[in-house]
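The structure's right below; bear with me while I get my questions together.
One chain of protein is taken out of this complex; the other chains stay put.
Letters are used for the chains, namely A, B and C, taken in the order the chains are written, and counting of residues starts over at 1 for each.
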Amino acid sequence: MADWKESVENIVYSGRIKVPYKWYVGEVGSRFLTGIRDNKEFWGTKCPSCSKVYVPPVKNCAECFVLTDEWVKVKDTGTLESFTVVDYSHAMQPVKAPIIYGLVKLDGADGSILHMIGDVKKEDLKVGMKVKAVFADKREGTILDIKHFTPA
Amino acid sequence: MTQKSEQQQELLTVNSGEAFQPFEWSVGKYGSKFLAEIRDNQKFIGIKCPKCGRVYVPPRKVCGRCYVEMDEFVPVSTEGEIGVCAIIQFGFIDPSTGHQEPVPYGYAFIKLDGADTFLPYYIDSTDPEKVKVGARVKAVFEEKRTGTMLDIKHFVLLD
Amino acid sequence: MGKRVAIVGFGQTYQRSSRKDVNGPELINEAVRAALEDAGLTIKDIDAIVIGNMDHFEGVNYVDSWSVEGSGGVMKPIFKLTTGGTTGSTVAMAGYYHVASGMFDRVLVIGWEKNSESDTTGAIVTAFNPVWERPRFGGAIAGLAVEASKYMHNYKVTERDGARVAVRERLHALNNPYTHLHQEWMKSMEIEQIVDLLITSEENQMLAYPLRMSDMCPRTDGAAAAIFASEDIAEKIAPKPAWVVSTHNRHNYALLGDIDWDSNDTLESASKAVFKDAGIKEPFKEIDVCELYLPYSYAGLKWMESIGFCGPGEGPKLVWDGHTDMDGELPVNPSGGVMSSNPIGATGLLRVGEGALQVMGKAGDRQVKGGDVKYAFTTGFGGCNWADVMLLGKKKPS
Partner (left out) sequence: MEKIAIVGVGQTTYERNKIETFDELVFEAATKALKDAGGEIGDIDNIVTVSNDFWDGRTISSMAIQDAAGSWGKDISTVEGDGSFGALYGMMRALSGSFDTTLVVSHMKGSESIMNLITNAMFDPLYQRSLGIDATSSAALQARSYMEMSGATEEDFALVSVKNHKNAKNNPHAQLPMDVTVDDVMKSKKLADPLKVLDCSPISDGAAAVVLANEKGLKKFKKDPVWIKGVGHTSDSYTLGYRDLARPRALEAASQKAFKMAGIKDPLKELDVCELYDAYSYMELMWYEGIGITKEGKGAELIKSGETGMDGSLPVNPSGGVISAHPVLVAGLTRLIEATLQVRGEADKRQIKGAKTALAQGINGPCGQAHCIFIVGT
């Protein structure tokens, strides 16, 4: 049985999945992204039950399972809760490695928002440091309308 | 600061753009032998179940009905008969390129002489009078063959 | 021996060609809230969750994780199932096994899809073997068109027969506010007239002979959720729950080319297994209503034969005689079926949920038999003839 297997090469078929997607942001998310795009403002939603302020906003508080229809404006400054410096590259990264990610708790919000940290020396990064949003010059209604956060 | 804005709110979309997932799918020994036979000899082979005797095209390791490993390769013809078929007239996106597939084209499940399963492939005709159940067809191979199913150019009608 | 299980609540979103106003988790949340409200429960009452869809329609990996903030699954047992077109019926089966196992009393199952977010056929093509099938393939419609042409060849079935099924589904849909397609213009015409129009109108585009646009299901956004409960509490939650009498599935093939195109043997074998469990000998007489996953018109003929509602080649007569219409002996798809709404991951669950509503007497304008439904027969379809079958009943199974 082994004979024929040894004489056969191992063909590998190279292919790809390239289905184009168009994701609907929805009413709640659109309000958040247009706030950044048009006014460089961060808007979140507040849970009527636990009072947590979510930025990006949610329509439903996942912890309390109640609808959140109160909008709250939060600041564009916040605290760095965690960070990492990524030294490898792949096709989905918006900028070249090294690329710094941070979880930023905006002043006035409860959870953190994930984004990139820029204009900072690696060795200066510290959990707890104050950071401020830097907006892209050309804003198109996506999360990349925030260029990154930078030390405040 | 409660604000209801369902009417006015512009609804955004986010697009995947040129993003894609590349894959390197293993064809495996059984499939590789089949593709190599097409590439090198312009011939088809199947694999025969030692228990039920069915001949599977393309060859694979396991007979699903009998749950036994198969090992006996048998030649099957490059000619066969259309089992089921359709003329595809609607456009859709080819997920490997992200672009529209050209239409129309004939499409059939072909039972090659000597095989018990069907091989789905293109037919070089879009005539519904000719691309029909029971029609005889023969494989035409590409001149330059690289070891993929695309080494089969299409099947032509014999009648 | 396992627990007996009933469906005690069902909810669905309005299904539309595109729901631009909500993202995926928000759409899911709508269906979950509707199901909880229907059962008179809150999310705290739910012991476990099962969710399903097909990843490549929305391009999201690990959907159970991603959607947990909408599904209600935070700090709850939850996992995902996916079996293709059958996903919705598969999660219903999982809801049943969760409860029947005795491990959970109240289980929420969710099926959803936002088909507007990608090219549906393009994504369906990815369901097939990349090496053998994908390089020269025509998507789901091609797979169905070839089946239809063989069935027509075998039994001298005509395009009119296929169109008759399409007309039934679309007329039934007019009674269902949730479903996607509402072809109001059909109201004012005779069935024969609509059939003739469908097979002659140039506006009714030929997709792949013999399938025209009207023979196919639409592309839909929507979500559905159902709540399964154990025998210990089912009747406390719902005065008239829909009991799961039996459920089985089959999926025999790995490649489309392995299918025996003359029959739908997996649907046949799964149906037989269910009828055996339920002691049903004459399905056509004993079943009161069907919600069948018929993705295209000819399935409404051929697959009736596979299930055993009539003999080979007798599908067209059964349908033309009106037996499967709303007021017939065996109404099929009072909801309008898949051909009126197809949010793929939800579609199978819509069949089960609509079947449950019939048994519970809560189907509104689409209720059949005056609300006296003893058995509702539901199915799911997908992949290489993946067949899920679930029989629901009024009476608690013995």
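Here is the rule we go by: a residue touches a chain if its C-beta (ideal position, glycine included) is under 8 Å from a C-beta of that chain, and two chains touch if they have at least 3 such contacts.
None of these values were measured; they are calculated from a predicted model.
Asker: One chain isn't displayed here. Which of the visible ones does it touch?
Answerer: Every shown chain touched by the left-out chain: A, B, C.
Asker: Based on the whole complex, identify which of C:Gly9, C:Gly88, C:Gly111 or C:Pro130 touches the chain you can't see.
Answerer: C:Pro130
Asker: If the missing chain were put back, which residues of chain B would it touch?
Answerer: So the residues of chain B touching the missing chain come out as 14, 16, 21-29, 31, 60-65, 67, 69.
Asker: Applying the definition given at the start, please give the residues of chain A touching the unseen chain.
Answerer: Interface residues of chain A facing the absent chain: 10, 15, 17, 21, 23, 25, 29, 54, 56, 62-63, 81-88, 90-94, 99, 101, 103, 105, 111-116, 127, 142-144.
Asker: In the full complex, which residues of chain C touch the absent chain?
Answerer: 1-3, 23, 54-56, 59-69, 73-84, 90, 93-94, 96-98, 100-103, 123-124, 126-130, 247-254, 269, 382-384, 386
In this section, only the chains that are shown with their structure count from here on.
Asker: Are the chains arranged, by touching, as a line, ring, star, complete graph, or other?
Answerer: Graph shape, chains as nodes and touching pairs as edges: complete.
Asker: Could you quickly compare A-B and A-C and let me know which has more C-beta contacts?
Answerer: Looking at contacts between chains, A-B has the larger number.
Asker: Let me spell it out: compute each chain's centre from its C-alpha atoms, then which one is farthest from chain A's centre?
Answerer: In terms of C-alpha centroids, the chain at the greatest distance from chain A is B.
Asker: Measuring centre to centre with CA averages, how many angstrom lie between chain B and chain C?
Answerer: Taking the average C-alpha coordinate of chain B and of chain C, the gap between them is 28 Å.
Asker: Based only on mean CA positions, could you tell me how far chain A sits from chain B in angstrom?
Answerer: About 40 Å, centre to centre.
Asker: Which residue numbers or ranges of chain B touch two or more of the other chains?
Answerer: Within chain B, the residues that touch at least two other chains are 6, 11, 13, 16, 23, 25, 27, 31, 93, 95-96, 148.
Asker: Give me the residues of chain A that touch two or more other chains.
Answerer: 13, 15, 17, 19-27, 29 - these are the residues of chain A that touch more than one other chain.
Asker: Touching residues of chain A toward chain B in the complex: what are they?
Answerer: Residues 1, 4-5, 8-27, 29-31, 33-34, 69-73, 91-92, 141-142 of chain A touch chain B in their complex.
Asker: Quick one: which bits of chain A touch chain C in the complex? Just the residue numbers, please.
Answerer: Contact set of chain A toward chain C: 13, 15, 17, 19-29, 58-60, 62-63, 65.
Asker: Using the touch definition up top, name the residues of chain B that touch chain C in the complex.
Answerer: Touch residues, chain B against chain C: 6, 11, 13, 16, 23, 25, 27, 31, 56-58, 60, 64-65, 83-90, 92-96, 101, 105, 107-109, 117-122, 128, 132-133, 148-150.
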